[in-house]
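Reviewing the structure listed below.
Yeah, one chain of the complex is gone here, protein chain that is, but the others are all in their spots.
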Amino acid sequence: MQQTRAVEIGTGLFVLLGMSAIFFLTTQTAGGERFSADKTFEVQANFDNVGSLKPRAPVAMSGVTIGRVIDVSFDPVTLQANVRMIIDSRYDQIPDDSDASILTAGLLGSQYVGLQAGGSDTYLENDSEIYFTQSAIVLENLIGKFLVNSGSGSDE
Amino acid sequence: MLRHPKPDRTLAAPCNSVAALIVSKTSENLIEIKDLMYSRGSRVIFRHLDLTIKRGEITALMGPSGTGKTTLLRLITRQLVPQQGAVFVDGVDIATLNQRGLYALRQRFGMLFQNGALLTDLNVFENVAFPLREHTKLTNRLIRHVVLTKLHAVGLRGAADMLPSELSGGMARRVALARAMVMDPEILIYDEPFVGLDPISMGVIVRLVRRMNDALGITSIVVSHDVAEVSTVADKSYLISDGKVAASGSPDELSVAKSKLVRQFMHGMADGPVAFHFDAPDYAEQLLGRDN
Partner (left out) sequence: MPTLFKDIYEDTLEFVRTFGAFQLFFLRLVRHTPRMVVRRPGLIIKQIYNTGTLSLVIIMVCGLFVGGVLGLQGYSNLSRFNAEDSVGAVVALALLKELGPVITALLFAGRAGTALSSEIGLMKATDQLSAMEMMAVNPVRRVLVPRFLGGVVAMPLLVAIFTCIGLFGAHIVAVDLLGVDVGAFWQQMQLSVSADDVREGVLKSFVFGIVASLLAVWEGYNTIPTAEGVGRATTRTVVITAICVLILDFMITAVML
């Protein structure tokens, strides 16, 4: 009997340890961009350039994730990238003249959509469009500009 | 007879077997083997083997090493299936049984393996209790009672807490015997029970075989090549050689038999029909010849 008891205790400890390890991994290592909400509304925005923005990327306001991107496509009429995103319904008082920009988390991190509040009295709701957008900063373009600027600078 | 409620079967221990014996006295032959053929790969092990085992007797199967005595046991218990011919137990062709029927049949058998085949991770008590735990819903108290009775019968009640690795060869075989008996089988099969035992252990096993058979009305099958020991216990012996029954009869009949093979085997002569030399090229030629 004593031996069975030892086996049972050993097994119990092992399983508990394993379970807590799984719990730790799911809650502590993966963090940040996970977003879930029961009710959401959908808005869209057109960008000249979305960089490497992907579906599931977070939508953040003042650094807090309030939604995520669900689709990135190219609109052949406006010749712009069309980004559709969903936002938690709790945030139903975002001014509709807010502007959306594509930002990068850290120097080499993944890209996300950042919203900056405007001053309008009407709010974003389902199927609204955000008109003020700012494209992703593409490193090559930046370098290009920098070279042109410094080139013209030395001319003067 | 196979469908007894299990606890009943175990409780009514010896009487049950005796009752069964009386009821089905109609057919004297418990096991009949008819025209059996079995080969492994291209090697034919048995051809046209006929053999009967009578109820309540101790039947010995003897033969030189490598004649497939153990294979024959596996055929009788359907661990193997013959290519031709059939094995009948109580008039039923065991090749026709499904898994359920087969397991019901096997519960009527008890088998003692050459080295005991005790389960290494269980102690002696649990080894003997194993069939009870698997097949019955007896309470722990009852199991304890039955197991200790059986262990007492083989004289090893005191070793109940030991592990198989701590037992001597003879003790392991006695524990295995207790385990084989714990479900009160009708047929007990011994595979080489006398091999590798000191004279004392050997005497103990010989006496146990006899006692089990007579006291419990069990039918016993003993496979062995120990002529002397077998002669003391067997009611009838079969000498198997070259895939067939070479001779049969009581030990006394066999020891005076005329056949060369029987005489060679019974009296342990080096050369005879079973050659001392394995097939080889001529001796002188091989030693003196240049090549080869």
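Think of it as A and B in the order they're written, each chain with its own count starting at 1.
Simple rule for what comes next: contacts are C-beta pairs under 8 Å (C-beta built on N, C-alpha and C of every residue); 3 or more make two chains touch, one makes a residue touch a chain.
The model shown is predicted, which means the values in this text are computed figures rather than measured ones.
K.L.:
Just one of A:26, A:52, A:78 or A:150 touches the chain that is missing; which is it?
P.N.:
From the options A:26, A:52, A:78 or A:150, the contact with the absent chain belongs to A:26.
K.L.:
Going by the contact rule already stated, which one of B:37, B:117, B:162 or B:245 would touch the omitted chain in the full complex?
P.N.:
Spelled out, the listed residue whose C-beta touches the missing chain is B:117.
K.L.:
What does the interface between subunit A and the hidden chain look like in terms of residue numbers?
P.N.:
Residues of subunit A in touch with the missing chain: 7-8, 10-11, 13-15, 17-19, 21-22, 24-26, 28-34, 105-110.
K.L.:
Spell out, residue by residue, where the missing chain touches subunit B.
P.N.:
74, 77, 79, 103-104, 106-107, 109-111, 113-115, 117-120, 130-131, 134-135, 176, 179, 183
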